[in-house]
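What follows is part of the complex, with its chains left where they were.
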Amino acid sequence: MALSGLLRVGEVGLRIFDMDEARRHYGDRIGLIESYEGDDDKLYYKCPDEHDLYSLVLRKADEAGIDYVAFKTLEDADLENYEAALAEFGIEVTYVDAGVYPKSGRRLIFTLPTGHEMHIYAHKEQNGNGMPTRNPGTIPDEGYIRGMRTVRLDHVLLGGPNIETNREIFDKVFGFALSEQIVDHETETPLAIFLSASTKPHDIAFLIQPESNRFHHVSFLLESVNDLYHAADLIGKHEIAVDVAPNRHGVTRGATIYFFDPFGNRNEVFTGGYVHYPDTPTLTWDTTQIGRATFSHDNMPRESFLNVLT
Amino acid sequence: MALSGLLRVGEVGLRIFDMDEARRHYGDRIGLIESYEGDDDKLYYKCPDEHDLYSLVLRKADEAGIDYVAFKTLEDADLENYEAALAEFGIEVTYVDAGVYPKSGRRLIFTLPTGHEMHIYAHKEQNGNGMPTRNPGTIPDEGYIRGMRTVRLDHVLLGGPNIETNREIFDKVFGFALSEQIVDHETETPLAIFLSASTKPHDIAFLIQPESNRFHHVSFLLESVNDLYHAADLIGKHEIAVDVAPNRHGVTRGATIYFFDPFGNRNEVFTGGYVHYPDTPTLTWDTTQIGRATFSHDNMPRESFLNVLT
């Protein structure tokens, strides 16, 4: 069936404090496109090369963090199948009608063992990627791509307990591959797991944390290391709080920058990384190599990277 | 189910005349790794970042061209399912035992309506990508990556009649998406179709041709435009016959170079291109834009590109 079922992280819901600062950070700085106007306390963004109407929803709240992660699935009928399969893990689901999330089809909603709210939906209005579908050409008009020149929202890393149960659910219910894992070198207990729905080295990852429903970062794909440097130049120019300046992950082999939005939510821009298939062997890193697994240019683990979540 | 069934072009069989010249071209120049020693008249190659033992098989023969294209599928049990589904198209299959193709599982073999021999197999011995699976690091030892610094064998473009029937088979039997097509602007008849098994803009493509079983090119993925320029530098240095110097395709948005092996088989190195999902709209180019669809830097159709096949 080639690619079916859950396709990708289609939407992330984050909490922010201030609408103007959020617009400046996600719109002007990162260059996301504000693509829908809904409730007064929400901002809807997408990356330039996405076809769906929006992929990032920012909600005004009192504290930062994640509201939910929503996966797009290929067929609406998948929802009932997932409901049944989740029941075997004792997970109860609710359905939300089409249109409750604007321009979106109905959603299946449930809570992961790590405490995160997860959505599944099959439909969302599409407004294109700045180019027509007939004789599209290769590059949109000047100004459509701006700021950090992101391509797509790519993945999220979430923290919580019970990550092994999450892994089982993503394996058995959703068919995700375990592309990589970081394990304790003495006990072989997984501390972080990286799960792939397609050919990306990961679509979602979980980091073990005592507290549930923690948010580590949302990541935006860039086209090249040159664009990564361009993003870093903007980050420095605008004095955006940097967590880790340009480096390369051991896990995924992606080139990366971590920084924070004005509310403390961690963002990543990245590029590269290998092509992962379900028959690619799972790569395992142990804690003797935690520096290299995370930041392979200097093999230096960052305390903040491992422990600061919202 | 995420990614299942046919995963990718796992192997291409091409015909060459001279073993030494083939080794110089595919080994020394392109930098593929000769990874298996089998029959005296065959050469087995892989790209550096592939895990399976080989992906390109060159067979000494009297004329250039393609022997077969082989897809890897996720499960061995898929073969019987495909057999049944192909029967509905009146396509007969044969099975070849494991080991006939060295270090490979059993294969389902049949002929596409375009006249091409197609294989499906689920298993092939893996010898890794030059890095261990425990604490792999991010870069193999010096010398492992050489020549044009290819990453993976990516796709093939084949020519023949009945490409619309091929499209139907790849849709109904294998679940491939039609990512793009080039159509006659008056009749809307498809002249070329681009089919995706995963998130690549294409895994296989077919170009309408009066003669069946024609080979247009096999394509190798590179990591960056810088590496594309490096490949072009090598091509010029070694006076490899160039079909089209660096350019960008309209279709797929990939940056590309076309060149020929010493026997007339067309090779491509490319990088970039967008991420395609099953819910991405199909892009259609018509023949008023054939130049831009093929080579979007100068919008100039190349006669040789459209008509020279082996």
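Order of writing sets the chain letters: A and B. Residues in each chain are counted from 1.
Criterion: a contact is a pair of C-beta atoms (placed from the backbone, for glycine too) under 8 Å apart; a residue touches a chain by one contact, two chains touch by 3 or more.
Note that the structure is predicted; figures quoted are calculated from it, not measured.
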Of how many identical copies is the complete assembly built, when 2 are given in place?
4
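Everything that follows uses one rule, which is that only the chains that are shown with their structure count from here on.
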How many angstrom lie between the CA centroids of subunit A and subunit B, rounded to a whole number?
31
Can you tell me which positions in subunit B touch subunit A when the two form their complex?
1-8, 49, 51-52, 72, 74, 126, 128, 133-138, 151-152, 174-177, 196-200, 221, 223-225, 248-250, 253, 272, 274-275, 277-286, 288-289, 292-293, 296
